[in-house]
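Shown here: the complex without one of its protein chains, the others still in place.
Note that the chains are named A and B in the order they appear, and that numbering of residues resets to 1 at the start of each chain.
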Amino acid sequence: MANQGPTSQTILVVGGGIAGITAAVEAAETGYDVILLERGPALGGRVAQLNRYFPKLCHPTCGLEINFQRIRKLKNLRVVTMASVADVKGDKGNYTVSVCVAPRYVNAKCTACGACAEATEMEVDSAFNYGLSKTRAAYLPHEHAFPMRYVVAPEAIGTPEADKIKAACNYDAIDLDDAGETFEIACGAIVWATGWEPYDPLKLESYNYNLSPDIITNVQMERLANHDGPTGGRIVRPSNGEPVRKVAMIQCAGSRDRNHLPYCSRICCLGSLKHAAYVREQYAEAEVDIYYIDLRAHDKLEAFYQRVAADPQVHFIKSKPASIEIDDDGSPVLHGEDTLTREMYDRTYDLVVLATGMKPAAADGYAPPISVERDEYGFIVPSLDGDGGIIPAGVAAGPLDVSMSVQSATAAALKAIQAVGPRN
Amino acid sequence: MTVAPPAQADRRYDLNFARWVRDNVNGGDKMSLCMQCGMCSGSCPIGTEMDHGPRKLFMMIRAGMKDEVLNSSTIWNCTSCYNCVVRCPRGVPVTYIIQDLASKAVELGYVKKVENARFAKAFWWSAMTFGRTDERLVTTKFYWSGGLADFFRKSLANLKIAMGMVKTGRMHLGAPHKIKDRKGLQAILAKAAEIDARESKGGES
Partner (left out) sequence: MSDRKPGVYICRGCGIAEAVDCDALETLASGDLKVPLCRQHAALCSEEGVAVIGKDVADGTVNQPIIAACSQRVMADRFDFDGATTVRTNLREWVAWARPAGEEDTQMAAADQIRMGVAQASKMKPPEPRVEDGLSTRIMVVGGGATGLSAAIEAAAAGHDVLLVEKTRELGGWSAKWSKRMPHRPPYRDPQDNDIAALIDKVQSDKAITVKTETTVAETSGMPGKFAVSLVNGASAATETVGAIVVATGWRPYDASKLGHLGYGASPDVVTGVELEEMLAGAGVKRKSDGAAPNNIAFVLCAGSRDPGHLPYCSSVCCGTSIKQALQIRAANPEAMIYIIFQELRTPGTAEEFYRQAQEEGIVFMKGKVKSVGSDLTVTVDDALLGQEVPMAGLDMVVLATGMVPNATDPDKPATEKGTDQLANDIDPVAPIARAGNGEVDSPAWPAAAPEGGPILNLKYRQGPHLPMLADGFADSHFICFPYETRRTGIYTCGPVRRPMDMAESAEDAAGAVLKAIQAIRSAEAGMAVHPRVGDLSFPKFGLDICTKCRRCTVECPFGAIDETEEGYPVLSPTRCRRCGTCMGACPVRTINFDNYNVQMVSEMIGAVEIPDEFSDKYRILILACENDAAPALDMAGINRHALNAEVRVIPVRCLGSVSMLWISDAFQRGYDGAMLLGCRSGDDYQCHFIKGSLIGQERMKNIGETLQSLMLEDGRAKAVEVSIADSAKVGKMIDEFVEEIRGYGMNPFKGF
């Protein structure tokens, strides 16, 4: 930061996904001091894990790159990774926030040369790839990571692997004694942009997610299709690495369901249309069946729906499948009623994608540790008349797509600069 | 006693029958929440045996298709496994609605046409009268309920199975099995009917 440090005019943004990045950059570009906290080791959140965006089928890294360039140019914006909010005290214009930084075991001296990763054989589950692959115990979060800095997995700490990792670093960047830190920030407004978690597919009991590796979730599909993902971007059956011929997408896997998420998660229909495009792009013979209740391609996104629907090898079946069973050779079999033909079906697929919904992270234990209004699902309700200094943005405020999250975050940036008042 | 539903309307989607279901059928007030996803029909272990399945039945209720609904085999084939109720994303008590539609169909005299209903009636008669089900009497009564010709046709068709059952002790000839305290059973049933009547009256007020 160029100035004397945080004052009550500082804007704190919690969450470094697309909404948080946007809110931080937009606010900082009006001249205010901004601090952006991200719980993970790199910015980008869920969108960094996406392969492409609907409807343009363009790559999220493209927009992230511009945002990272903007961050690099903004001297009044400070990014802190591995950081979460432990406590908030005070009121609009005068908050004191306790920030907890988890150990990364890699300090700012890291040059991202990669010697540490080469030094260890130890592997841990790749959270970035939603468990579809392993990563070395010392790893770069992904090829487009910002900041471009490695992480040592906590599992390695205290093992001989940690010593190998440390020994490999020529820059004194590995800090095995990193215990994290806690510090306080004074700020005038807090943009809460903690985003979402994919709904847990194990809760959808009749879909037997745990019984077959060929039943995956929509977020896993994004990794499977990504060139930086577990298969280098080839969409194959996770069970045997074979090409897929018949793929099913199940919409509302958790959403619009009183037993799970009562609301509509908004993005899943378009996400599955996009996944159909991924599959069809790779396989000329592949057939894709999309099982849906209502196909919700709102506003201009209708064109994307029409585009995919025009493909004769993409089929739409108005049905919420009742169950998935596993047949003798391990393939998933969908069972249910086609509501338009009244036929009961038992159909075998190579790959089934559950279009699981979005659960607000604020409902899953990452809510502001201060009183704010939340609805029954955990989404934060914006305060009326701008009397609150805690401003939700993106999916923390409701199930939104990327474009709407950016819109929400830009609006939140304005609310934040209003909350801290004209610049001193 | 059940309020009679309105006469079958001459136009589709007359809501008077749907409103009768809403007001008179157990769970009927939740039926309007159905969003026609098909989870119930798909989850039904004997969905393939039903002429419509619960999802379509609900759409037909909305469409005012009273006679088709009350004559439907769907309401008689339900085995009360509750899969549909557990899984319904809208919390519609599908099983309750279907069961109660069945009992309403009995009260309203639709049962003559429906084989499952006649069987249920015979089953219920045996249970009420003897406190137990007697396979021989239930089937005989069920076969008779379809008329003389149906009795002979069904009896002959199933004769071999019946002999087999007798041989293996699954069915016996002679006096029917009875429970000891049949009077007590009658008293229990009478009390249950009284409570039922009182509650449904209370429910309406």
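For this structure, a couple of remarks:
Operating definition for what follows: contacts are C-beta pairs under 8 Å (C-beta built on N, C-alpha and C of every residue); 3 or more make two chains touch, one makes a residue touch a chain.
Computed from a prediction, not measured in an experiment: that's the story for all the values here.
Note on the chain not shown: across the whole complex it touches A, B. Contact with the chain that does not appear here is found for just one residue of A:Lys203, A:Arg245 or A:Arg307, A:Arg307. When you scan A:Glu155, A:Asp228 or A:Glu325 for touch with the missing chain, the hit is A:Asp228. Among A:Thr61, A:Thr81, A:Thr194 or A:Thr356, only A:Thr61 touches the chain left out of the display.
Although one chain is not displayed, chain B still touches it through residues 11-15, 18-19, 22, 32-36, 56, 59-60, 62-63, 90. Residues 18, 26-27, 29-31, 51-53, 55-63, 65-70, 72-74, 109, 111-114, 140, 143-144, 148, 170-171, 226-228, 232-233, 256, 262-266, 277-278, 280-281, 283-284, 294-303, 306-308, 310-313, 318, 339-342, 375-377, 379, 381, 386, 398-400, 402-404, 406-408, 410-411, 413-415, 417-418, 422 are the ones on chain A that touch the missing chain.
Keep in mind that, in the parts below, only the chains that are shown with their structure count from here on.
Inter-chain spacing, taken between the CA centroids of chain A and chain B, is 50 Å.
Put simply, chain A touches chain B in their complex at residues 206, 252, 256-260, 293, 318-323, 335-339, 342, 344. Of all residues in chain B, only 35-39, 41-43, 47-48, 52-53, 55-56, 83, 87-91 touch chain A in the complex they form.
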